[in-house]
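Apart from one protein chain that is not included, each protein chain of the complex appears where it belongs.
Letters A, B and C name the chains as they come in the text, with residue numbers starting at 1 for each one.
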């Protein structure tokens, strides 16, 4: 896009499945240079030696805090997909960042841009429609129903409708087979389909007099986090401090 | 399509909502002539006077048997969408038809060709896929969940799979919110969505390793029975005796 | 929603098809009172006599300017779906409003909230995906392909991508049947389906590595403008001056 020098990128957890996919994605981007990769047993100093500007961390809750302390301490930006952050951990990261105010850390539970956008759009649209329901569809090996994303989506929808003073979706059902109308999450109906051949999919259906709006997200393979990670890498230098969730980077 | 003389068609219940739509559809078809219409208080003899070949009956369970006795007795074919037929009534119709073996009567609960075809296709495909689930979506004023059509579709699927020795759809769910996985009809999961702005819709989802097949039917207004009724009118002369359900007329 | 006194609403063009639907929708809303209806030949003074706060105008380009001059002149807010506004007409309305700064006028080409939202979401999402295409599906009596809404949607997408420096959607097609890849609107592929049984539908498909996002809008009947009109009626008092398009009222 620009003719600026490529961003110097490092990857932590580089030999893991996700790490390898990120290395490949960074390699394929002409505006990014993969200058250092680190996995268990490798020295963190490689990042400093390679003058790394941004490090992507998809590692493990046990090591991610040490990683961040090192990176922030050396003024290296971090884009983090590792899980396990509670408010206490986030406060610790904030305290480290206070010492180097130009450094940025992005911690996000979901880097799939399509998933993040569909949640946001569902939330924005929710108050304009009489009815809203969520259908999530996954491979049959999934243990929980509904999915975490569907659960979170329903919560966001419910909160947006409550804030706008919108009542519950109309429903005249008087004779129901057990479970036919799905699960209720904060008053929003959620339906979980499990089907061989599927990966991870979600539909938010919104309806009012004479029209419906459907927001559908399909994850067809596990590389769907890559574009969101690259977006984080490209933008992090312009957003110092701690950011939680990819949303603020999307400037919607 | 052919240059034969138009078929002489009559309509019973002609002033009702459905009856009016059928009159309009017959009027619009160049191979059909609307020659007589009858409603409450009008004499059935109009059909005989007008040399009617086929009468369409969308009336009421209380009067339909009298109607059929008259029509069959006068050798007039009948295409019937009125409900309320049990085995005893069907046997009575058969006994009347025995006396005029060239006359045909078609009694069908559903004339929407798309609905009939989707049930048939779902039944045919069911045994080739590891997984199958049904989603039905209707306006929020519907009282029953699942819909009668979805219930019947699930039964047909279950029977086809049982006959082929196919086991239940795989499902690793261990943590479920009440109702998330839908209702079970003969082992097939059925999900009922109720949404303002919708009319009547159904999806059968079938999945196996790496691929899915979806059969979707959308009824967008209440005239969707018309093409099936006209098909019945055109074919009934070639199918003497009693036919129950539109399927046999489709020659699949 | 609130316990405030109902808004006093009038309808211009009240005997037309659209006007009747709006009267019915206002009647059905507990927070709105239908206090005056006017059609050709009726005196505009009825609105003043009835202390009307907001008038809805779905009339004709020939009379809408006279209507607005009267309404604004009497400090009555207006929600306008009549077409035919160019920059000159808008400027005239602005000049009238300058004299009564508390009065609001909303003029919108499309009151279907779902349509307005899908265009907005498509525009917002466009820059995050490698690929984007538009499919619009309509009844077969439509004369133009693509639809005006699809054309406008493609333009908004193209502009958003250009602004963000995103290149064209990837496409390795080397052997193409004429027309297979659709029409190009500012570099965005648009496909027009015409099918009996459909009304008015549109899908925006966005895709990147491993995931897709689909924004679908279905208009199932012609009352789909009603919720947007009521939204305008409820909000107009809080938004003095001229507003063009429903978007600003949605506070996205």
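Throughout what follows, a contact is a pair of C-beta atoms (placed from the backbone, for glycine too) under 8 Å apart; a residue touches a chain by one contact, two chains touch by 3 or more.
These figures come from a predicted structure and were not determined experimentally.
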Quick check: which displayed chains does the absent chain contact? A, B, C
Contact residue for the chain not shown (choose from C:6, C:109, C:182 or C:241): C:182
Hidden-chain contact residue, picked from the options C:10, C:81, C:207 or C:232: C:207
Across the whole complex, the chain not displayed is touched by chain C residues 129-133, 135, 137, 140-146, 169-185, 189-198, 205-212
Tell me which stretches of chain A touch the chain missing from the display. 197-199, 218, 220, 224
Positions on chain B where the hidden chain makes contact: 1-2, 25, 112-115, 117-118, 121, 124-125, 128-130, 165, 206, 208-227, 231, 250, 252
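Everything that follows uses one rule, which is that only the chains that are shown with their structure count from here on.
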Cα centroid separation between chain B and chain C, in whole Å? 38
Where in chain B do residues touch at least two different other chains? 197-198
